[in-house]
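The other protein chains are all here in position, but one chain of the complex has been omitted.
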Amino acid sequence: MSSNAITIQGLEVEEKPWVDSLHQWVTTVDHKRLGVLYILYALVFLLLGGIEALIIRIQLMHSHNNFVSPQLFNRMFTMHGTTMIFFVAMPILFGFANYLVPLMIGARDMAFPRLNAFSFWLSALGGFLLYFSLVGANGLYGAGNAPDVGWWAYAPLTARAFSPGHSTDYWTLALLVSGFGSIGTAINIIATILCLRCPGMKLNRMPLLVWLNLVMAGMLLIAITPLSAAQIMLLIDRYFGGHFFDAQAGGSAVLWMHFFWIFGHPEVYVLIIPCFAFMSEIIPVFSRKPIFGYPVMVAATVCIAFVSLSVWAHHMFTVGMNSYANSFFTITTMAVGIPTGIKIFNWIGTMWGGRIQFKTPMLFSIGFLFQFLIAGLTGIMMAAAPFDWQLSLSYFVVAHFHYVIVGGILFALFAAFYYWYPKITGRMLSERLGKWHFWLFLIGFHLTFDVMHIPGLLGMPRRIYTYEPGRDWDTLNLIVSIGAFIQAIAILVFIWNLISSYFNGAKAGNDPWDAWTLEWSTSSPPPAYNFATVPVVASRRPLWDLKHPEDPDSLYD
Amino acid sequence: MSAAAISVVEMPKTWTLPYRGKVAMACLIIAESAIFTIFLVAYLFYLGKSLTGPTPREVLETPIFFTICLLSSSITVHFAGKSLERNNHPAFLALWSLTIILGGLFLFGTGTEWHRLIYEHGLTISTNLFGTTYYSLVGLHAFHVSAGLIMLTVVLIFALAGRVHEDQARRIDVLALYWHFVDAVWVVVFTVAYIVGR
Partner (left out) sequence: MFALSSVLLPPRAVAEHSHSPLTSVFSPESTPAKSIFDLSIFVLSITGIIFVVVFTLLVYSILKFRANSANADREPAQVYGSNQIEMAWTIIPILIVVVLFLATARVIHAIQDAPEPVGAVEVTTIGHQYWWEFRYPKLGIVAANELHVPVSDPSRPTPTFLQLLSADTDHSFWIPELAGKTDLIPNHPNRMWMDPHRTGIFLGQCAQYCGAQHAKMLLRVSVDSPQDFEAWVRGQQQLAVQDPSAMTGRQVFEHTACINCHTVSGTPADGRFGPDLTHLMSRTTIAAGAAENTPENLRLWIQNPDKIKPGSLMPAMKLGDADLDAVVKYMETLR
């Protein structure tokens, strides 16, 4: 622990009534506390979404199972998808962005602290609304119906005629509300990065995490709003007699699909780009080298952001667009793989010639590289529209996107947890438990999601509550389900690690990993004001310059 | 590793970054533009596809006067900001109030037009695709005008209480930027609904 006289006590030192602590947390506008709130909130929903996944997998363990009714199953996959995307992935990434961005740019807080708090509580309200549907939504069949229209809520299934009651409205409102929260966060991130950087931190000296969160925030502005617009249209159809998606009045179900996927595809890049950011911070530190090709990494990310706005209809290859449209979306989808691949090569280039330390953050990072490579390649397979005419809407797609989200995003998040938990709490996470977590999760992940591609290739569609025997799908589904349980155990190990290390973990000190960006110059946890004096920087790695005055980066900047 | 050690590096000679209020409003405008774009796309896509009911040509009358009101309000709000920068409070109050009046006139115009469409032509949001897309698009814009008018009025109240000075000119500028956006959107909506769509 540093003996810096400027450091004032952090979270765990002061003894005060728990009510006061609670009040401070609920009314906080401090980016670090809001970051922690976002992350804790997301972890709760991770457990809920995980339970939904396990229910799905138990039902699908063998053909003609009746663990749950069809109606409950359909609610489970709808809630699982909606929860994981909107109330796990997005909040947890906002949490890390909130915590890290001001620290990494030498700022005192985000540009708009109160807007920050407001955005968090809006998102929290959204999650609450979605789950309130379990008890609140009234329909023809009695009280309490979670939405069951799939997380894309395709029209006309969402019309009053086919979805009576309020389940769909809970879906719509929950996402509309949390969507506005996301916009608030995006505005805050952009304003913070453009306006609050410490002196000397030009745009090309920002850590890649900051750059990539800037790109993510920019994408959020134009990705979330199409969904909000479409949801307003849906509400107009359901409550004001509108005809946006009403086939009987000449409306178009395909229009909903276009609007949804104009949101939906950039959304998945919104999710992965902060994970690229984590990798770009963690891999260099554990390879003991700077990131290979910083300017190219920035350019590739910006390129991905732009190209990803032009690929959305690859989710609609089976909808019956003409051959020119299908060809267009094929080439754009393949094209977006190029800058993405470049990033993978640059990460390998970072490791090349390095001195790799296999601490837990690096284990998860290597898992990410391996799995994201495979996920990207199955994406290329489906970019070929005719092949997608077979693979779309089957378990091959489900395997692909879980490979990205679990094998990519979640692995990167685990790496980020193990890397920054010491900074946030002042304690190291247990390496021993970390390795148990990693290997258990890796085995469970591959058991589930490698095998899951096969039923898709054998004709198993998605979103089915049961399947016929004699299709050779039974054993495969059983293996997939077993893997899910192994992953669940690994998650429990992780949660245990988070909790027990908070009380018993080794003291971390300012800079346990010998890293190079500004957050490692503060105490762990940082004081409320972050920096006693505003830092001034002359290169991308200010702490490297301090530790290696004989060979600073500033010589080459 | 003390934080003070970082300052060993020399301060750059100049270090000015953009004003966060402006940046935030620009971001909000980008996000709102995306929402309006989706409603515009729906409007254009459904042109000519209504199965029944009145068509744009049959019922729409170009609201020239009220459009001029709204667009002039951009000019008045701009000069109001300029007056405030030069500490000319009476001019600021007058131009700011004029902006609100012109915006209010525009809303009144929208209201009378809707009244005519509903009661004389029987066009509502549920009549046909044209009704749905028209009222949604123009309504979304009117909602943003209303929100802007509320904010302008709040500022007016504080100005009348003597609390708005040249120090607040930057913030006034941010609000004016929002107002210009609302006007720019109207130019597009007007063109699409009353010119292209007819």
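In order of appearance the chains are A and B, and numbering begins at 1 in each one.
Methods note: a residue touches a chain if its C-beta (ideal position, glycine included) is under 8 Å from a C-beta of that chain, and two chains touch if they have at least 3 such contacts.
None of the values given here were measured: they were computed from a predicted structure.
Shown chains touched by the missing chain in the whole complex: A.
If you put the hidden chain back, the residue from A:Ser252, A:Ser280 or A:Thr448 that touches it is A:Ser252.
Remark: the omitted chain is touched by one listed residue; of A:Gln71, A:Asn138, A:Asn204 or A:Thr533 this is A:Gln71. Interface note for the absent chain: among A:Gln24, A:Asn204 or A:Ser327, the touching residue is A:Ser327. When the omitted chain is restored, the residue from A:Pro113, A:Gly136, A:Pro164 or A:Gly293 that touches it is A:Gly293.
The set of chain A residues touching the chain not shown comprises 69-71, 74, 148, 150, 154, 156-157, 162, 247, 250-254, 287-290, 292-296, 318-320, 322-323, 326-327, 330-331, 334-335, 337-338, 341-342, 344-346, 348-349, 351-358, 366, 369-370, 373-374, 377-378, 380-381, 383-394, 457-459, 461-468, 470-472, 548, 551, 553, 556.
The rule is simple: only the chains that are shown with their structure count from here on.
Residues 2, 4, 6, 106, 111-112, 183, 186-188, 190-192, 194-197, 199-200, 217, 221-222, 224-226, 228-230, 232-233, 236-237, 240-244, 249-252, 255, 259, 262, 510-511, 518, 520-522, 531-538, 542-543, 545-546, 554 of chain A are the ones touching chain B in the complex. Across the interface of their complex, chain A is touched by residues 1-12, 15, 17-20, 23-24, 27-28, 30-32, 34-35, 37-39, 42, 45-46, 49-52, 124-126, 128-129, 132-133, 136, 140 of chain B.
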